[in-house]
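All protein chains but one are shown in place.
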Amino acid sequence: MERLLDNLSIDLPSWAFGNSGTRFKVFPASGTPRTVEEKIADAAAVHRLTGLAPTVALHIPWDTVADYRALGTYAEDLGIGLGTINSNTFQDEDYKFGSLTNVEKKVRQKAIDHHLECIEVMNVTGSRDLKIWLADGTNYPGQGDIRWRQDRLSESLATIYQHIGADQRLVLEYKFFEPAMYMTDVPDWGSAYVHVAALGERAVVCLDTGHHAPGTNIEFIVAQLLRLRKLGSFDFNSRFYADDDLIVGAADPFQLFRILFEVIRGGGLAPDSGVALMLDQCHNIEAKIPGQIRSVLNVQEMTARAALVDTEAMAVAQESGDVLGANAVFMDAFYTDVRPRLARWRADRGLPEDPMAAFARSGYQRQIDAERCGGTQSGWGA
Amino acid sequence: MERLLDNLSIDLPSWAFGNSGTRFKVFPASGTPRTVEEKIADAAAVHRLTGLAPTVALHIPWDTVADYRALGTYAEDLGIGLGTINSNTFQDEDYKFGSLTNVEKKVRQKAIDHHLECIEVMNVTGSRDLKIWLADGTNYPGQGDIRWRQDRLSESLATIYQHIGADQRLVLEYKFFEPAMYMTDVPDWGSAYVHVAALGERAVVCLDTGHHAPGTNIEFIVAQLLRLRKLGSFDFNSRFYADDDLIVGAADPFQLFRILFEVIRGGGLAPDSGVALMLDQCHNIEAKIPGQIRSVLNVQEMTARAALVDTEAMAVAQESGDVLGANAVFMDAFYTDVRPRLARWRADRGLPEDPMAAFARSGYQRQIDAERCGGTQSGWGA
Amino acid sequence: MERLLDNLSIDLPSWAFGNSGTRFKVFPASGTPRTVEEKIADAAAVHRLTGLAPTVALHIPWDTVADYRALGTYAEDLGIGLGTINSNTFQDEDYKFGSLTNVEKKVRQKAIDHHLECIEVMNVTGSRDLKIWLADGTNYPGQGDIRWRQDRLSESLATIYQHIGADQRLVLEYKFFEPAMYMTDVPDWGSAYVHVAALGERAVVCLDTGHHAPGTNIEFIVAQLLRLRKLGSFDFNSRFYADDDLIVGAADPFQLFRILFEVIRGGGLAPDSGVALMLDQCHNIEAKIPGQIRSVLNVQEMTARAALVDTEAMAVAQESGDVLGANAVFMDAFYTDVRPRLARWRADRGLPEDPMAAFARSGYQRQIDAERCGGTQSGWGA
Partner (left out) sequence: MERLLDNLSIDLPSWAFGNSGTRFKVFPASGTPRTVEEKIADAAAVHRLTGLAPTVALHIPWDTVADYRALGTYAEDLGIGLGTINSNTFQDEDYKFGSLTNVEKKVRQKAIDHHLECIEVMNVTGSRDLKIWLADGTNYPGQGDIRWRQDRLSESLATIYQHIGADQRLVLEYKFFEPAMYMTDVPDWGSAYVHVAALGERAVVCLDTGHHAPGTNIEFIVAQLLRLRKLGSFDFNSRFYADDDLIVGAADPFQLFRILFEVIRGGGLAPDSGVALMLDQCHNIEAKIPGQIRSVLNVQEMTARAALVDTEAMAVAQESGDVLGANAVFMDAFYTDVRPRLARWRADRGLPEDPMAAFARSGYQRQIDAERCGGTQSGWGA
């Protein structure tokens, strides 16, 4: 188990440190970063205390800077690296009716060009992954031609893919709904899969745990995509209803356990697996840095429990049709309290045994509350 | 049927004319009102063309003015009246952790006081209904005490109710989720019902058609609340997924038909029924004034179809266990094209036969696009 | 915690020991009881090993016998008692279109009479609760008159309630859907509540954990019904999709924990609470007696975890708006492995530390496999 944990490496989203909210209200918080550098500093604080988050993902244009090399050096000095580059094609007026699927060629080209710029950024930061989440879709039946849009999407992605470097990947994310309320152009893993399969080897799927219909068996999709060698990354979060973007593991820890069991089962935690773990959450009302610490700890804790499953004993039960026996082996791992072992794992690596308490003691929050006065707090859109 | 249609009167929400969007983006539109007066003017345009929307509902504080009497006169001069008053307890920093259910007495009192101010407004505008939709709830298990919050909600509502005038009503709205992502303090009709039943006769329930769990049989709730004499009002809209706030009837016209059938069945369109019909939608990407026109026409059209149900023939089939026969009578009304009759109904009343076309021809949109330059466009929050 | 556990007492459903399945197939199992006596023997075996299930609920007419007094003595000799009486109004041809809501007065009367017979049984068995779950509903819009059926339901229940003894209770269960596919006459807790509130003090609601719309916050309903003093009983089971009737706690142990936390919070485990805990599950493919043992252990385990919540620390965090702190207190209890303490609790009471292993060792299954040859295995319908 401990060996597996040493492979665990989680990409933090820079935007998790900025303000976020619902359509009803964005509540500001003291200490919120005003610049990408401040976001990186916060991400570095999470990694210092947990040893789990060595990279921070950027969102373009929210995190646009003049000199990405300097930004990389800045991050490195703080002990972390720059991770996945996330594009944004949903906050420009031009994208009101879609980006890569827009009826206007001019707008599609603009969206393609934005991705090419993101690849330029990746070339400097050394990021491997270009993550594409599209808000494209329609709100009313008849508003758009579903089939035509699929064909345009296919073309646009192909053009972007031509610019993806030999060591880079195009990672396509799917989402059930929102902001589109009737039809979303990449609504399910099947659609993401057929597009990346058509593109080629360096195109893979991103599975956001909050982007499914009610009741969807997510661990099945994990197993299936791993089988197809197309599971590129996770956007971790949790939800009770829709894309609630709560802390991963908060809503249904057993589901997170099951997902991580399939990740391990399918080799997704092997060093060369190509499966990137990332958070994508919103800390609307809770403290942001502790929220990220809690999140990476939750992933670690459920990974540890999943690693405890006695797969041999389970296989024996499975083969004999012992439904309750097989389930019991599975549950036994889930019900085991791994926290003492994880505290030791941390202590062995010079990390605080209780990162949440360590952060509270550290005075970091008080410091940023004091320092980050004036300026404009970061949020979705800046 | 035509007689029933003459009873149809729909309250338009002032905020439908302002900008709205999702948490990802609010797209501005040309011609968007900057003031409550401009919203009222747009609402009056809808009524002029349809004869269906004689009142406009206000949202406090979005529509706060110094002189509500003058505002009433302004509306009257445009041919409409002021309708339901909607309170807002979700956009102030103080309400981050709840309003009427907040753990801090001070905040609860502030929220109560806001409602008393709303009642003051009602006393001037002559509005009958104070509509209360609460964003109160929690995002994480353990964050709040569910039971304690119910008790505080009960107390806060009782205090507000004491100030409701003899000809006024407190209308409590429920919602399945959003913005709260784990627990909502008034999540279902049952909860709204038990609170208004405890308050007294002048407290009733508001049913928003988008505020239910997937698969909920909404017409059953309509029938049940009418039976209990507690159906106070509708917030009409439609949805495919969550609270999508699409145009009423757009996602599932047959559902709207079934709802309106139960409204008629339960006496909800009788002049003294006490059932207020209101829209509550967001026109995020579609034209706002035509969006409202389309909405009231959809309600009218499905009311007309529902009124065509041959209830005697249906009762005969029901009594003989003729499932398909009873369903056929029901569907026959739904499948009948009432648009020609509605065009005549409009012509008979001096209204344009095709209100959508009439609006397009009217030049109104061009006029407001030109006039409403400068200033700040209205939206959620202003 | 241990004190609370001593209050835990779970009613086992006799039918859980019989065969069950889906509409596609009922798989028979060896050792399945052929008589109610054999079902009671199996239930007694569960209690002997767990100390948690001192009563067995009967289903009339599946468990009809000539002499209920003798049946009670038989159960007593095996160390358990007879519990809740469940009526059945869904397996007779007459009930094709409803029972207590049927359009035919004759059928309604037949269904009422069946309940009066159940009360006669209760008078002999000494059972407190008459549980009424209705399959009543319609499959097609227009098939039945929703409002009329509510009124008939109200009348029928009132007639039954008149016969409920001073120490007896009428317990009304609600269900979202199935077998009715369009409209169910008691679809939600609100409807069950309004009916039992109209009946009187000895009428209460039964909450089956599998009978809700996707995403429903069940612990909220628990808190609300306890607040209203109308939570009469639970039908425990779990589900991923619909009314899957899986082993309680199997699909989402954290949800079961949250539910039991609210039960404790609202006084539902106090000796005089009036909240009855019952299982209602189907062991379609898993071993039946071990399935019941696992189920009562799951309820016990999550009760134990819920009892560990440091409610004072949680209240402090709640009052200071410390979302993550309050959640952490809550989760800390859930993540604590209580199994060693529960093993001790059992040892202290002369019970096997591991009831599942003890059952496997006991030879009971081998014995019934051998003995129960010939005859007709029990199932839904006999």
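The letters A, B and C name the chains in turn, as written, and every chain counts its residues from 1.
Operating definition for what follows: a contact is a pair of C-beta atoms (placed from the backbone, for glycine too) under 8 Å apart; a residue touches a chain by one contact, two chains touch by 3 or more.
Model, not experiment: these values are computed from the prediction.
Participant: Quick one: which of B:285, B:351 or B:368 touches the chain that's been left out?
Facilitator: Only one listed residue reaches the unshown chain, and that is B:285.
Participant: In the complete assembly, which of A:113, A:151 or A:201 touches the absent chain?
Facilitator: A:151
Participant: One chain isn't shown here. Among A:33, A:187, A:274 or A:291, which residue touches it?
Facilitator: A:187
Participant: On chain B, where is the contact patch with the chain that was removed from view?
Facilitator: 214-215, 217, 240-241, 250, 252-255, 285-287, 290-291, 294, 301, 323-324, 327-328, 331, 334-337, 339, 356
Participant: Residues of chain C in contact with the chain that isn't shown?
Facilitator: 20-25, 27-28, 90-91, 93, 96-97, 135, 139-141, 176-179, 181-182, 214, 239-242, 244, 246-247, 250-251, 284-286, 380
Participant: By the contact definition given up top, give the residues of chain A that touch the hidden chain.
Facilitator: Contact residues on chain A toward the absent chain are 96-97, 103, 139-147, 150-151, 176-177, 182-184, 187-191, 193-194, 212-217, 219-221, 223-224, 226-228, 254, 258, 262, 265-266, 309, 314-315, 318-319, 321, 323-324, 326-331.
By definition in this document, only the chains that are shown with their structure count from here on.
Participant: In terms of residue numbering, is the interface formed by chain B and chain C classified as same (over half shared) or different (under half shared)?
Facilitator: same
Participant: Averaged over CA atoms, how far is the centre of chain A from the centre of chain B? Could you give it in whole Å?
Facilitator: Distance between chain centres: 37 Å.
Participant: What are the residues of chain A that contact at least two other chains?
Facilitator: 214, 240-241, 250, 285-286
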